[in-house]
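The complex appears here minus one protein chain, its other protein chains still in place.
On to subunit A.
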């Protein structure tokens, strides 16, 4: 069957067998091996990617079901050689040991932070319920997600990337008709 899928900003047109899982399509056809297969049963979340902006498990879906949709993988996060703030936070907080769960953890953490901009411990743990890590005991992962939340707070980025609306508001008419 013919499909057209946008993956990390590039549109691919391919002929695939209906039974090809999305994760196998990403890895074997597109060579995007950053997304990994962990458990093969839908439990571990290592294969998490975003489908139209929401996290999903790419081993729980066929490539044909992604026809006409947008996929973002761990490989589509960095911009101009700079890591995404969540990637940066995982690195700085030692939130990985073997690193196998990390692509899925980061994709799910980004999804969580889109809904919860300042999550407490419990919220992070609930939000990452579908992702298993067998090395870290989760402590540093929770820390990394909260650190990322702080890095992504309004006004937290580099000065040159901050926008002020002062030049607009200063020109607003004050009072009167």
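General observations
Following the convention adopted for this analysis, a residue touches a chain if its C-beta (ideal position, glycine included) is under 8 Å from a C-beta of that chain, and two chains touch if they have at least 3 such contacts; residues count from 1.
FYI, contacts and distances are computed from a predicted model.
A chain of this complex does not appear here, and its UniProt-recorded name among "Probable tRNA sulfurtransferase", "aminomethyltransferase", "NAD(P)/FAD-dependent oxidoreductase" or "Carbon-monoxide dehydrogenase medium subunit" is "Carbon-monoxide dehydrogenase medium subunit". Of the candidate positions A:5, A:36 or A:112, contact with the unshown chain belongs to A:112.
Within the full complex, the residue among A:85, A:103 or A:127 touching the omitted chain is A:127. By the touch rule set out above, subunit A reaches the unshown chain at residues 1, 17-19, 21, 40-43, 45, 48, 51, 54-57, 59-62, 64-65, 108, 111-112, 127, 129-131.
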